[in-house]
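A single protein chain has been omitted; all remaining protein chains appear in their positions.
And then chain A:
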(Lines give C-alpha, C1' and ligand atoms only; values in the text may rest on other atoms or scores of the structure.)
Protein backbone atom coordinates (compact mmCIF):
# COMPACT_ATOMS: atom_id res chain seq x y z
CA UNK A 1 0.00 0.00 0.00
CA UNK A 2 1.43 3.26 -0.98
CA UNK A 3 0.78 6.11 1.34
CA UNK A 4 1.42 9.50 0.11
CA UNK A 5 2.23 12.51 2.17
CA UNK A 6 3.28 15.83 0.84
CA UNK A 7 5.37 17.80 3.23
CA UNK A 8 5.83 21.45 2.63
CA UNK A 9 8.79 23.47 3.88
CA UNK A 10 8.79 27.23 4.15
CA UNK A 11 11.18 29.73 5.57
CA UNK A 12 14.01 31.99 4.55
CA UNK A 13 16.93 30.51 2.71
CA UNK A 14 19.78 29.23 4.78
CA UNK A 15 17.70 27.97 7.66
CA UNK A 16 18.56 24.37 6.96
CA UNK A 17 15.36 23.18 5.37
CA UNK A 18 17.01 20.94 2.82
CA UNK A 19 19.42 19.52 5.39
CA UNK A 20 16.57 18.77 7.75
CA UNK A 21 14.72 16.74 5.15
CA UNK A 22 17.89 14.80 4.47
CA UNK A 23 18.22 14.16 8.15
CA UNK A 24 14.64 13.00 8.34
CA UNK A 25 15.29 10.39 5.71
CA UNK A 26 18.72 9.29 6.82
CA UNK A 27 17.80 8.90 10.40
CA UNK A 28 14.92 6.63 9.65
CA UNK A 29 15.32 4.28 6.77
CA UNK A 30 17.76 2.81 4.36
CA UNK A 31 20.40 4.94 2.78
CA UNK A 32 18.38 5.53 -0.34
CA UNK A 33 17.94 9.24 0.30
CA UNK A 34 18.77 11.40 -2.63
CA UNK A 35 21.09 14.34 -2.47
CA UNK A 36 19.65 17.79 -2.69
CA UNK A 37 21.19 20.41 -4.86
CA UNK A 38 21.69 23.55 -2.88
CA UNK A 39 20.64 26.66 -4.71
CA UNK A 40 23.60 28.83 -5.55
CA UNK A 41 21.79 32.07 -6.10
CA UNK A 42 18.73 33.46 -4.38
CA UNK A 43 15.87 33.22 -6.89
CA UNK A 44 14.08 36.42 -7.74
CA UNK A 45 10.61 35.18 -6.99
CA UNK A 46 9.42 32.47 -4.69
CA UNK A 47 9.69 29.14 -6.46
CA UNK A 48 7.86 25.97 -5.64
CA UNK A 49 9.88 22.81 -6.03
CA UNK A 50 8.30 19.46 -5.41
CA UNK A 51 10.38 16.31 -5.20
CA UNK A 52 8.95 12.89 -4.49
CA UNK A 53 10.60 10.07 -2.61
CA UNK A 54 9.45 6.58 -1.96
CA UNK A 55 10.67 5.27 1.36
CA UNK A 56 10.09 1.91 2.89
CA UNK A 57 10.15 0.59 6.38
CA UNK A 58 8.92 -2.74 7.71
CA UNK A 59 7.12 -3.56 4.51
CA UNK A 60 5.24 -0.27 4.49
CA UNK A 61 5.92 1.92 1.55
CA UNK A 62 5.39 5.61 1.67
CA UNK A 63 5.58 8.18 -1.01
CA UNK A 64 6.78 11.32 0.61
CA UNK A 65 6.68 14.48 -1.43
CA UNK A 66 8.71 17.37 -0.17
CA UNK A 67 7.89 20.81 -1.43
CA UNK A 68 10.54 23.43 -0.97
CA UNK A 69 10.12 27.17 -1.39
CA UNK A 70 13.47 28.76 -2.16
CA UNK A 71 13.37 32.52 -2.32
CA UNK A 72 10.77 33.02 0.34
CA UNK A 73 11.46 36.10 2.42
CA UNK A 74 14.80 36.86 0.81
CA UNK A 75 13.95 39.97 -1.14
CA UNK A 76 14.03 43.51 0.10
CA UNK A 77 10.31 43.84 -0.36
CA UNK A 78 8.61 40.68 0.77
CA UNK A 79 5.05 41.88 0.49
CA UNK A 80 2.74 39.02 -0.37
CA UNK A 81 5.56 36.57 -0.85
CA UNK A 82 3.29 33.92 0.62
CA UNK A 83 0.85 34.24 -2.26
CA UNK A 84 2.59 31.77 -4.60
CA UNK A 85 2.55 29.25 -1.78
CA UNK A 86 -1.09 29.82 -0.98
CA UNK A 87 -1.87 29.53 -4.66
CA UNK A 88 0.00 26.24 -4.92
CA UNK A 89 -1.86 24.75 -1.98
CA UNK A 90 -5.19 25.83 -3.38
CA UNK A 91 -4.28 24.41 -6.76
CA UNK A 92 -3.75 21.02 -5.18
CA UNK A 93 -7.17 21.23 -3.53
CA UNK A 94 -8.64 22.23 -6.87
CA UNK A 95 -7.07 19.24 -8.56
CA UNK A 96 -8.47 16.89 -5.98
CA UNK A 97 -11.87 18.52 -6.19
CA UNK A 98 -11.96 18.13 -9.94
CA UNK A 99 -11.10 14.47 -9.62
CA UNK A 100 -13.76 13.99 -7.01
CA UNK A 101 -16.58 15.49 -9.03
CA UNK A 102 -15.49 13.73 -12.16
CA UNK A 103 -18.08 11.34 -13.55
CA UNK A 104 -15.61 8.60 -14.27
CA UNK A 105 -13.35 9.13 -11.38
CA UNK A 106 -10.44 6.97 -10.44
CA UNK A 107 -10.72 4.52 -7.62
CA UNK A 108 -7.87 6.03 -5.80
CA UNK A 109 -7.58 9.72 -6.41
CA UNK A 110 -3.93 10.73 -6.46
CA UNK A 111 -3.58 12.92 -3.43
CA UNK A 112 -1.22 15.79 -4.01
CA UNK A 113 -2.75 17.97 -1.34
CA UNK A 114 -0.33 19.38 1.17
CA UNK A 115 -0.83 17.65 4.49
CA UNK A 116 1.65 19.54 6.54
CA UNK A 117 3.68 22.72 6.31
CA UNK A 118 6.84 23.05 8.35
CA UNK A 119 7.52 26.73 8.87
CA UNK A 120 11.11 27.51 9.79
CA UNK A 121 11.58 30.31 12.28
CA UNK A 122 14.92 32.06 12.42
CA UNK A 123 16.56 31.58 15.83
CA UNK A 124 17.06 35.24 16.62
CA UNK A 125 16.30 34.74 20.27
CA UNK A 126 14.15 37.85 20.28
CA UNK A 127 10.72 37.12 18.85
CA UNK A 128 8.89 36.35 15.64
CA UNK A 129 9.42 38.62 12.70
CA UNK A 130 6.54 40.46 11.08
CA UNK A 131 6.99 38.30 7.98
CA UNK A 132 6.59 35.12 10.04
CA UNK A 133 3.36 36.41 11.53
CA UNK A 134 1.93 37.40 8.18
CA UNK A 135 2.75 34.08 6.59
CA UNK A 136 1.35 32.00 9.36
CA UNK A 137 -1.77 34.10 9.64
CA UNK A 138 -2.59 33.57 6.00
CA UNK A 139 -1.62 29.95 5.76
CA UNK A 140 -2.91 28.49 8.97
CA UNK A 141 -6.33 28.78 7.40
CA UNK A 142 -5.54 26.52 4.48
CA UNK A 143 -2.98 24.04 5.69
CA UNK A 144 -1.64 22.46 8.89
CA UNK A 145 1.31 24.56 10.00
CA UNK A 146 3.96 23.18 12.29
CA UNK A 147 6.35 25.94 13.39
CA UNK A 148 9.91 24.80 13.80
CA UNK A 149 12.86 26.74 15.20
CA UNK A 150 15.68 26.19 12.78
CA UNK A 151 19.41 25.94 13.54
CA UNK A 152 18.74 25.73 17.21
CA UNK A 153 22.36 24.98 18.00
CA UNK A 154 22.98 28.67 18.25
CA UNK A 155 20.87 29.09 21.38
CA UNK A 156 21.68 28.03 24.90
CA UNK A 157 19.09 26.12 26.92
CA UNK A 158 17.76 29.18 28.71
CA UNK A 159 17.57 31.19 25.52
CA UNK A 160 15.71 28.32 23.87
CA UNK A 161 13.11 28.07 26.61
CA UNK A 162 12.57 31.81 26.71
CA UNK A 163 12.33 32.09 22.95
CA UNK A 164 9.82 29.28 22.73
CA UNK A 165 7.65 30.87 25.38
CA UNK A 166 7.72 34.18 23.58
CA UNK A 167 6.89 32.58 20.25
CA UNK A 168 4.00 30.61 21.71
CA UNK A 169 2.62 33.72 23.32
CA UNK A 170 2.92 35.74 20.14
CA UNK A 171 1.18 33.07 18.11
CA UNK A 172 -1.62 32.99 20.63
CA UNK A 173 -1.99 36.75 20.77
CA UNK A 174 -2.23 36.89 17.00
CA UNK A 175 -4.79 34.13 16.80
CA UNK A 176 -2.60 31.77 14.80
CA UNK A 177 -3.68 28.17 15.21
CA UNK A 178 -0.86 25.86 14.43
CA UNK A 179 -1.18 22.10 14.20
CA UNK A 180 -2.41 20.36 16.35
CA UNK A 181 -5.28 22.84 16.41
CA UNK A 182 -7.21 23.02 19.62
CA UNK A 183 -10.59 22.97 17.97
CA UNK A 184 -10.02 19.67 16.23
CA UNK A 185 -9.20 17.59 19.28
CA UNK A 186 -11.68 14.78 19.15
CA UNK A 187 -11.64 13.39 22.64
CA UNK A 188 -10.14 14.02 26.02
CA UNK A 189 -7.23 11.68 25.43
CA UNK A 190 -6.29 13.54 22.30
CA UNK A 191 -6.72 16.82 24.04
CA UNK A 192 -4.41 16.09 26.95
CA UNK A 193 -1.77 14.63 24.70
CA UNK A 194 -1.94 17.51 22.29
CA UNK A 195 -2.08 20.10 25.02
CA UNK A 196 1.17 18.81 26.39
CA UNK A 197 2.77 19.05 22.99
CA UNK A 198 1.32 22.45 22.27
CA UNK A 199 2.30 24.04 25.53
CA UNK A 200 5.65 22.49 26.17
CA UNK A 201 7.42 21.17 23.14
CA UNK A 202 6.24 23.27 20.28
CA UNK A 203 7.73 24.95 18.42
CA UNK A 204 10.33 22.19 18.09
CA UNK A 205 13.87 23.50 18.20
CA UNK A 206 15.75 21.40 15.69
CA UNK A 207 19.20 20.93 14.32
CA UNK A 208 19.70 19.09 11.07
CA UNK A 209 22.71 17.30 9.71
CA UNK A 210 23.39 14.70 7.09
CA UNK A 211 26.94 14.02 8.23
CA UNK A 212 27.96 11.24 10.55
CA UNK A 213 30.52 11.34 13.29
CA UNK A 214 31.90 8.84 15.71
CA UNK A 215 30.83 9.53 19.27
CA UNK A 216 31.36 7.01 22.07
CA UNK A 217 31.91 4.25 19.58
CA UNK A 218 28.66 4.91 17.75
CA UNK A 219 28.15 6.55 14.45
CA UNK A 220 25.65 9.31 14.84
CA UNK A 221 24.38 12.20 12.80
CA UNK A 222 25.69 15.47 14.01
CA UNK A 223 27.61 18.69 13.59
CA UNK A 224 31.22 18.93 14.62
CA UNK A 225 32.40 22.22 16.06
CA UNK A 226 35.64 23.08 17.84
CA UNK A 227 33.80 23.09 21.12
CA UNK A 228 31.88 19.85 20.83
CA UNK A 229 29.76 17.59 18.68
CA UNK A 230 26.07 18.35 18.45
CA UNK A 231 24.14 15.11 18.26
CA UNK A 232 21.03 15.49 16.19
CA UNK A 233 19.13 12.62 17.74
CA UNK A 234 20.10 13.35 21.31
CA UNK A 235 17.13 14.84 23.10
CA UNK A 236 19.40 16.80 25.39
CA UNK A 237 20.85 18.60 22.42
CA UNK A 238 17.87 19.34 20.24
CA UNK A 239 14.34 18.24 19.52
CA UNK A 240 14.78 16.71 16.11
CA UNK A 241 13.76 13.27 17.37
CA UNK A 242 10.58 14.76 18.81
CA UNK A 243 9.71 16.38 15.50
CA UNK A 244 10.40 13.22 13.54
CA UNK A 245 8.28 11.11 15.83
CA UNK A 246 5.54 13.66 15.88
CA UNK A 247 5.24 14.07 12.15
CA UNK A 248 5.95 10.56 10.98
CA UNK A 249 5.35 8.13 13.77
CA UNK A 250 2.38 9.42 15.70
CA UNK A 251 0.52 12.10 13.86
CA UNK A 252 0.95 11.30 10.20
CA UNK A 253 -2.51 9.85 9.77
CA UNK A 254 -4.05 12.61 11.81
CA UNK A 255 -2.38 15.22 9.63
CA UNK A 256 -3.92 13.65 6.57
CA UNK A 257 -7.32 13.42 8.20
CA UNK A 258 -7.36 17.02 9.31
CA UNK A 259 -6.31 18.08 5.85
CA UNK A 260 -9.04 16.03 4.21
CA UNK A 261 -11.84 16.62 6.68
CA UNK A 262 -11.27 20.22 7.52
CA UNK A 263 -9.02 22.20 5.21
CA UNK A 264 -10.17 20.49 2.07
CA UNK A 265 -13.80 20.64 3.06
CA UNK A 266 -13.46 24.37 3.75
CA UNK A 267 -12.02 24.86 0.32
CA UNK A 268 -14.68 22.70 -1.29
CA UNK A 269 -17.49 24.51 0.47
CA UNK A 270 -16.12 27.84 -0.65
CA UNK A 271 -15.82 26.70 -4.23
CA UNK A 272 -19.28 25.27 -4.29
CA UNK A 273 -20.70 28.42 -2.78
CA UNK A 274 -18.98 30.54 -5.39
CA UNK A 275 -20.49 28.34 -8.02
CA UNK A 276 -23.99 28.61 -6.64
CA UNK A 277 -24.07 25.25 -4.89
CA UNK A 278 -23.10 23.30 -8.00
CA UNK A 279 -19.89 21.41 -8.45
CA UNK A 280 -17.47 23.20 -10.75
CA UNK A 281 -17.81 22.07 -14.34
CA UNK A 282 -14.76 22.28 -16.55
CA UNK A 283 -13.93 21.45 -20.15
CA UNK A 284 -11.98 18.47 -18.95
CA UNK A 285 -15.02 16.67 -17.62
CA UNK A 286 -17.00 17.53 -20.75
CA UNK A 287 -14.32 15.98 -22.92
CA UNK A 288 -14.32 12.87 -20.83
CA UNK A 289 -18.06 12.75 -21.11
CA UNK A 290 -17.91 13.03 -24.88
CA UNK A 291 -15.27 10.37 -25.19
CA UNK A 292 -17.36 8.07 -23.09
CA UNK A 293 -20.36 8.33 -25.35
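In this text, contacts are C-beta pairs under 8 Å (C-beta built on N, C-alpha and C of every residue); 3 or more make two chains touch, one makes a residue touch a chain; residues count from 1.
Just so we're on the same page, contacts and distances are computed from a predicted model.
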UniProt protein name of the chain not shown, from "Small RNA 2'-O-methyltransferase", "Septin-type G domain-containing protein", "DNA-directed RNA polymerase III subunit RPC9" or "AP-2 complex subunit alpha": "Septin-type G domain-containing protein"
Per the touch definition above, residue among A:170, A:193, A:233 or A:254 touching the missing chain: A:170
Hidden-chain contact residue, picked from the options A:10, A:78, A:92 or A:259: A:78
Omitted-chain contact residue, chosen from A:8, A:115, A:164 or A:237: A:237
Where the missing chain touches chain A, by residue: 12-16, 38-40, 42, 74-79, 122-134, 150-151, 153-154, 156-157, 166, 170, 173-174, 223-231, 236-237
